[in-house]
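Single-structure report; data block below.
The complex is shown incomplete by one protein chain, all other protein chains being positioned as in the whole.
Right after this comes subunit A.
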Amino acid sequence: MRLRHIFAEAGAGLRRNLTMTLAVIMTMWVSLSLFGTGILAQQEVNLVKGKWYDKIEITVFLCSKVTQGDNCDPGQDVTTAQKATILQALQSNPEVATVIYESKAEAFAEFQKAYEGNPLQGSLTEDQMQESYRVKLKNPEQYEGVVSAVGGLPGVQTVQDLRKFLDPFFSWVNLLQRGTIIASVLLLAAAALQIGNTIRLAAFARRREIGIMRLVGASNFYITLPFLLESVIASLVGIGLACGTLAAGVYFIVIRKARVSIQSIGWIGWNQAGLSMAFVALVGLLLAVVPTLITTRKYLRV
């Protein structure tokens, strides 16, 4: 296999269709950036929702030494007897589907995870966390009955409907996520078609060579490789630009801006950015390879 020949052919193909190649790179850049943004938005939602959100609707926070509330004894943790009464009240309530207990240690671990890299991460200790009962309702709309049933019990600091608190935020992030994913799918489809067309043009420009190669018995792999290389190089440039855009977005918008001005919730960081870039690279390469193989197959049928 003479690689020099194949690289020369791929380079000549890229130069010959320079404007098409640029169009492919720009479409890939924008579509993959949007796709990556969609993934980042999804991860932000997951990060904030935490592992509990889908399972609960109401959180019953219990008294601790540092909390204040009408039903708390100042400076005292909730007692075991009080906890048993509260649990009993929850479990006997017909509206309640399941009850999950979260200890201080578990709450602290969640807090550490959600605020990783945030200045608030080191500001609280495990002892300052609150124990809680997380309650899933049979019907999420019907929360008042449960709130009034346990809200006045001794040892309950406060009852919080988590959805009410987070839903406005989630609806915005979800909108961002859906919008970017839909726009990126359309653009990705456009990019795939564009690559197919570019390769068709390149194959047409080289139809004499291809005809001779088939005649003298060049392998299909050898004939396909320059085209494959051509689209992979174009897509690698597009992937690189998209990853750069995502990195810049995460750094300038999330790390420098959002984390500083809105400290009360967790924000995505480089880990999530890396994951989304990996997806972007995978999708970008598939987008280059699949249309190229489909297009060249037509010209290689023996």
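The definition used in the following text is that a contact is a pair of C-beta atoms (placed from the backbone, for glycine too) under 8 Å apart; a residue touches a chain by one contact, two chains touch by 3 or more; residues count from 1.
Note that contacts and distances are computed from a predicted model.
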{"item": "Choices \"Dipeptide transport system permease protein DppC\", \"Cell division ATP-binding protein FtsE\", \"Histidine kinase/HSP90-like ATPase domain-containing protein\" or \"Acyl-CoA dehydrogenase\" - which one is the UniProt name of the chain not shown", "value": "\"Cell division ATP-binding protein FtsE\""}
{"item": "Contact with the hidden chain (one of A:Phe7, A:Tyr222 or A:Tyr251)", "value": "A:Tyr222"}
{"item": "Option touching the unshown chain, where A:Leu22, A:Ala84, A:Ala105 or A:Ile212 are the choices", "value": "A:Ile212"}
{"item": "Contact footprint on subunit A, counting only the chain that is left out", "value": "1-2, 5, 208-209, 211-220, 222-223, 302"}
